[in-house]
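Below you'll find the structure, written out as structure tokens, and then a few comments.
A single protein chain has been removed from this complex, and every other one stays in its place.
Showing subunit A:
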Amino acid sequence: MMARSIKKNLVFAEIIFIGMAAFIFCWKKTKQVKVITFGMFIDNSWDSSDNNSTKVIEHAIKKFEKEHPGVRVKYESGICKNDYSEWLTGCFLKGTEPDVFFISKDDFNALSSKGALLNIDKLINKDRKFKKNAYYNSLLESGQYKKKQYAIPYSCIPLLMCVNKTLLEREGVEIPDNDWTWGDFHQICRKVTKDKDRNGIVDQFGVYNYTWKDAAYSNGALLFNEEGTNNYVSARNVVNAVNFVYKINSLTDGYNVSEKDFEKGNVAFSPMFLSDYRTYKTYPGKVVKYTNFEWTCISMPAGPEGDNISEINTLLAGISARTQEKKLAWEFLKVLIYDKEIQTEVSVYSKGISAIKDIVESEKTYRLLERENQVHVKIQLLTDVMRKGVTIPKFENYDEVFVMMNEGVMAAMNSDKNINVSLITLQAYIKNYMKNGGYNSVNERKLIE
């Protein structure tokens, strides 16, 4: 009796479920208008240039909707940059992630390693209109994980060297060329570091915020292998870079140069991202900073084993692995990252610059830039920087490992021990950590400390 009633209930439940499935299927089919969702953030800094970047997106959407009638693009506006990561991961957990979305450099590793992103190699290969070599190769690589393309840069923000023109002129130093070296850099720093008011304390400095990482990149160093299983912190070019930074820092007699010193106009150089440069340059009236001196940007100084290489941050755009509309998503992504008009607008209105060679190296871009924003950037500078630039490696726990490495290098620079020896120990320690997927025994930790 009991078994029979259970059987009846089962059949009943089955009918309900099949009915529900059929209903959902039909309901989805009847929806005529196809919708592509897009995930983006607005910069939450105080300036209003983000309105411009939203403008670019809106233009891209209009263009796409015009090319694909019957398709609408929806996006959630008002997500701040700081909340974007939380919002996007939340979407992935809930399964409500957008079809196409921006990926900040911090999220790309996690997203691609967890399989959240669609491998777009097939779409790229099928699409005859899309040419991979239109992009700077190193920038395109920033959207790759394990040699597979998961995302493509929407805009790039290279690191430049900001120069205090006023200070250099006062000291009778010419502004260095874009192919300057560590030697020039050190020489100028030594020359400008002095006690201006003769109160016994050094109050004019060579550089602020120049890190060993910046030096290492410009010395041709590679900090990690691609798989994220090894590091090269004790390689010769890294050791030389660390020693060089140590040498530069020691010019100040142990004084820690602060941002205030730079703002006051007492520092000759400071590395600065293109976005900051453009922010400060575009709206000088609003910016309290840097008003008492003239300044410009040049490339990073080249190390003896490297070149004028600087780090480039990229804002990537990718497609969700779970998207229902692969083709449309790709078409929309293409409008965002490949369309000449849109990408020129990106370079002109947003704080970054396109990753497409033709746009970076075209006079038109700079003319527009100057006309719209009164920003004067030398074409040669950006062309060089973009060609030579490197992007950060991309393995899953990069941030964690880099913090550990940075702490280790800083400790090595501050201790009395031989830097070379310290770095060799550090390399072994970090390698072990990376191999074990993030676990080091307590004993080893003690050994390092």
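Quick note on the criterion: contacts are C-beta pairs under 8 Å (C-beta built on N, C-alpha and C of every residue); 3 or more make two chains touch, one makes a residue touch a chain; residues count from 1.
Throughout what follows, contacts and distances are computed from a predicted model.
Per its UniProt record, the hidden chain corresponds to "histidine kinase" from the list "NADH dehydrogenase subunit", "ABC transporter permease subunit", "histidine kinase" or "Cytochrome ubiquinol oxidase subunit I". Touching the missing chain, out of A:54, A:89 or A:178, is residue A:89. Only one of the listed residues, A:40, A:57, A:110 or A:189, touches the absent chain: A:110.
Of the options A:10, A:35, A:175 or A:403, the residue whose C-beta touches the omitted chain is A:10. In the full complex, subunit A contacts the hidden chain through residues 2-3, 6-7, 10-11, 13-14, 17, 21, 85-86, 89-90, 92-96, 110, 113-116, 321-322.
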